[in-house]
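The other protein chains are all here in position, but one chain of the complex has been omitted.
Right, chain A next:
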Amino acid sequence: MRKRSWPLIIMAALGFLFLYLPIVVLIVFSFNESKLVTVWGGWSLKWYASLFSNQEIMDAAWVSLKIAVISASLASVLGTMTGFVLSRIPRFRGKTILSGWAMAPLVMPDVITGLSLLLLFVSMGSLFGWPAERGTTTVVIAHTTFCLAYVAVVVQSRLSTLDETLEEAAMDLGAKPSSLFFLITLPLIMPAIVSGWLLSFTLSLDDLVIASFVSGPGNSTLPMVIFSKVRLGITPEVNALATLMIVAVALSVLIALYIMRRQKRVVG
């Protein structure tokens, strides 16, 4: 029934090629024996070995993982609340403001978010004595704030497509608002919360600009270390690191998509 239009297929194929070719080249060259990044010197795993023995990168990776897990979890709780409030509470004073505050971080340039949070922390430090110094805590607060927006969007869009009759039925049967939420709504939106958590985790793990502003000395995150290395040019170790991160992310996204598709089929 649908006409196959060759120009469209070719354009789409080129588009996907454009999206994936740089990543594929990066991955292939991470196995390059030669130190010269563009000269192929045969297959080798030596950059992976030197990556794992690089203490600076390993320390930064640990800092980043800690920050990402805590921020993603906090953002999931706060973002679910925000998404729930915005789609399920019909009217309250300040709703427009809340939806504006919750959505603006999605497009706000990182340099503005980073600078404004740093200046907030500095002002708070001199007014209340907290935070006395910047470090993991300030990065977690910053990441939670911008990840919250992503979780809120995902949860809100899930709630808007959800059949409200299930919730209404529970209410008619006398469920209290709290048990309604925890027994009916929460299980239904769990896939959205999980994907919101994963998205927050990867966004936090990836953030360079905001972390550079709000992090303190001795608390460099992984992107900060990568950035200082690649600014000077291509480093084979970073290619190896990039490959590991891309493969890990690709696998978890594929698993998440698979689980979500299966659940969708079960729920109907």
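Here is the rule we use: a contact is a pair of C-beta atoms (placed from the backbone, for glycine too) under 8 Å apart; a residue touches a chain by one contact, two chains touch by 3 or more; residues count from 1.
Basically, contacts and distances are computed from a predicted model.
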Chain excluded from display, named as in UniProt, from "Succinate dehydrogenase cytochrome b556 subunit", "Putrescine transport system permease protein PotH", "2Fe-2S iron-sulfur cluster-binding protein" or "Twin-arginine translocation signal domain-containing protein": "Putrescine transport system permease protein PotH"
Among A:69, A:175, A:188 or A:242, the residue in touch with the chain that has been omitted: A:242
Candidates A:15, A:41 or A:187 - the one touching the absent chain: A:15
Missing-chain contacts mapped onto chain A: 2, 8-9, 11-12, 15-16, 18-20, 22-23, 25-26, 29, 37-38, 78-79, 81-82, 84-85, 89, 91-94, 97-98, 100-112, 115-117, 119-120, 122-123, 126, 141-142, 144-145, 148, 152, 160, 177-178, 198-199, 202, 205-206, 208-209, 212-213, 223, 226-227, 230-231, 233-234, 238-239, 242, 245-246, 249-250, 253-254, 257, 261
